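Handing you this structure, nothing more for now.
Only one protein chain is missing; all other protein chains are in place.
In this document, chain identifiers A, B and C correspond to the written order of the chains, with residue numbering beginning at 1 in each.
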Amino acid sequence: MVEVTVGERMAAAMARHLKDGEVVIMGAFSALPMLASRLAQLTHAPNVSFICGGSGAINPTLEPLPESSCDDRLLRAECIYALPDVIDLEARPEIDVFFAGGLQIDAKGNCNLVGIGKPGEIKFRGPGSVGLPFLSRAGRYIIYTMAHNTRNFVPEVDFISGPGFVDGELLSNGPSLVVTPLGVMDFEDKKMRLKSTHPGVSVEMVKENTGFDLIVPDNVGETPAPTDDELTIMRRLDPSGAARDSIR
Amino acid sequence: MVEVTVGERMAAAMARHLKDGEVVIMGAFSALPMLASRLAQLTHAPNVSFICGGSGAINPTLEPLPESSCDDRLLRAECIYALPDVIDLEARPEIDVFFAGGLQIDAKGNCNLVGIGKPGEIKFRGPGSVGLPFLSRAGRYIIYTMAHNTRNFVPEVDFISGPGFVDGELLSNGPSLVVTPLGVMDFEDKKMRLKSTHPGVSVEMVKENTGFDLIVPDNVGETPAPTDDELTIMRRLDPSGAARDSIR
Amino acid sequence: MTRKEKVMEAGDAVSKFVKDGCLLGVGGMHMHNNAMAVIREIIRQKKKIGGLTTSPSACTNADMLIGAGLVEEIYCSYVGFEHLGLAPNFRKFSESGELKVRDCDEAFSVYSLRGGASSLPFHPLPKGLEATSVPNLNEDDYKFTKDPFTGEDVLCVRSMQPDVAIVHCQKADAYGNAIFEGSKFTDFDMIKASDKVIIQVEEVVPSEYILEKSHKINVPGLLVDAVVDVPFGCHPTACHRYYTYDADHLKEYLKACKEDFPAYLDKYVYGPKTNEDYLEVIGGREKATKLMERDIPW
Partner (left out) sequence: MTRKEKVMEAGDAVSKFVKDGCLLGVGGMHMHNNAMAVIREIIRQKKKIGGLTTSPSACTNADMLIGAGLVEEIYCSYVGFEHLGLAPNFRKFSESGELKVRDCDEAFSVYSLRGGASSLPFHPLPKGLEATSVPNLNEDDYKFTKDPFTGEDVLCVRSMQPDVAIVHCQKADAYGNAIFEGSKFTDFDMIKASDKVIIQVEEVVPSEYILEKSHKINVPGLLVDAVVDVPFGCHPTACHRYYTYDADHLKEYLKACKEDFPAYLDKYVYGPKTNEDYLEVIGGREKATKLMERDIPW
């Protein structure tokens, strides 16, 4: 078998975090979460359901995996909801896991898609918050990023699009996992903690590329590689490598 | 041709009241309004659109006319909206004409489907108000009844399900026509006025069967009979006579 | 690991998901798509319904439960039989005071469920709907708040999230992915708003069928808790595109309500324990054939 790509390792880590029976939702730019959700269904979690954002497709067959979250190839699905129906679902207790991301992510798991700057003085405009505010109602959520550096992992986000462990009572259980090209993180006492690094990445490298003090336990392992089974499935679903090879 | 039925005369009167281009809506127990709306489309008003209540059917072909407003034979239509979408339409300015009815109707055109009695002491339960409250937002509305007597034409309704010319500002233009087995009425200064009587019905009979002082102008004519064309169409749409023969 | 199927008998679905005192939503509208097989099972199991909510126009789905003495209160926009007449049990039980009526209207039925479906704390109404007697008759469910943008008073309804919804549709797979082939009524919002959902169907179809028909109007299995396979399960009401309502039986029902409703329940509800038994009692294959014989669109 050829070498495991970073994308494959990230997708496998996200897939394994999903529990059987859970309902999962994702928004734009979600080829990796789509791959991870379908992988979970085809391995340990056949009762996972996943909703592909704007397309409204629920449990699409994903062969081959499209790059856009609204692609019409997603329409071979168990259900196609109109977007307002999807939004209704996003607010319902049925949703166990959200996939999220951001221009900026901070130690408490807050995500920012508004932009960089201050109110009235935004010097770099992000695309906008889209569905991230619904994180406040999610069971829990997985943050994934296509890059990991001190520009996107910051001490405090400039704007909150998706609330992490903010002050006050949360309806959600907050962020539970962060998966990046460098490693996997989770949370301890509402602060981000390094869990594992990918092969060839040192703990030091992760710390250098993170703009806040990450909790680093004594023994940080290596992110497990996908099994042969998982790799076979991912390569079948994504033959072009659009998702699997998306991170370099 | 066989004799014109009361139902046919009523349907023709309602059809002629619709203007080309208007959007018309009806609820339960609406075989006559359905017949009237389709008749208008096929004669003077090809740009009328009509919405059949609970079925969500818009401009169904109606051959043959079903008795129930939710019948699946209505589904051969230009559009089938879900009921919540129909309700959205009911509140929109697009709606020009509502068809309405009631257990009780009063001189101001208020309709009551709640029941007979007082709050907390309802001695005769009506079916309920359904969509009549939306009359408050309609362009105008046509009241039709399958009986005309002092029990249903009362001085003042016990409860208002569909607001007629109530005090205060109305978003609607109020009731415009009342069609019953005895005749046709309209409104003058927000009070019901006799316009025409069906053949064999005297002005005196209408007055005796109305529980309030109807405005009676000097010359009350006879409700015009449907033309041969109109009759041919109605008999094609309703071969069993379900609507046409519904009043005896 | 294998995927969990949700197909079960009506009896199991009712005993598992319909709790005494629950707020129950029943789908369908007028004499169409009433989920009668499951409703008859609720009567057999004598489940007490704390509150009953329906589409804007309920029919025998509400009237039969009321006649069996099982309904404490009903949110009533309309209960009747359209061109066939008024609802006898609803009238009798409400006039005697045995049934509490929370008066409402179509706007309430639709928007209270839509509010529930969208997890809104309440749902505002379009202006003008305050001009009727209905809000005054039900001050628990209709209240005014301020429009935060204009300061004007706006009439609102309570959002409703039934404990359990019982809905009929034409087809579903074993995982509850369902296809509605006719009118949708308020069934979709009812399903979204409710905690538990029992769907009774004309046919259980393979998952592959659903995947090829996902452009049809449908409901995701993740919202469905039980699939009950009961062909002709809407009788005496219609199931869109499968069969029409049984006008003769409905007239017999209306007559029985006035004369001897217990005898009706014995013959048609307590007697036949299964859907197959019921279909025999109402006239078997001959009756079924008759109700299916008509032109339907597409």
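One rule holds in what follows: contacts are C-beta pairs under 8 Å (C-beta built on N, C-alpha and C of every residue); 3 or more make two chains touch, one makes a residue touch a chain.
Note that the structure is predicted; figures quoted are calculated from it, not measured.
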Chains in view touching the one left out: A, B, C
Contact with the hidden chain (one of A:Ser55, A:Asn152 or A:Thr210): A:Ser55
Full-complex contact with the absent chain, from A:Val4, A:Leu75 or A:Ile215: A:Leu75
Identified contact with the non-displayed chain, of A:Leu132, A:Val154, A:Leu214 or A:Met234: A:Leu132
Sort through C:Ala10, C:Leu125, C:Leu254 or C:Ala288 and give me the one touching the missing partner chain. C:Leu125
Residues of chain B in contact with the chain not shown: 20-21, 23, 44-47, 49, 51, 57-59, 61, 75-81, 85, 87-89, 91-92, 94, 137
Footprint left on chain C by the chain that the document does not show: 111, 118-127, 143-150, 152, 154, 156, 158, 181, 211-217, 297-298
Mind pulling the chain A residues that touch the left-out chain? 27-29, 31, 54-57, 67-73, 75-77, 80, 82-84, 87, 90-91, 113-114, 119, 122-134, 136-137, 159-163, 166, 168, 170-172, 246
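Throughout what follows, only the chains that are shown with their structure count from here on.
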Going by C-alpha centroids, which chain is farthest from chain A? Tell me that one. B
Of all the chains, which has the CA centre nearest the overall CA centre? C
So what's the Cα centroid distance for chain A and chain C, whole Å? 39
Euclidean distance of C-alpha centroids - chain B vs chain C, Å: 28
Set of chain C residues in contact with two or more other chains: 188
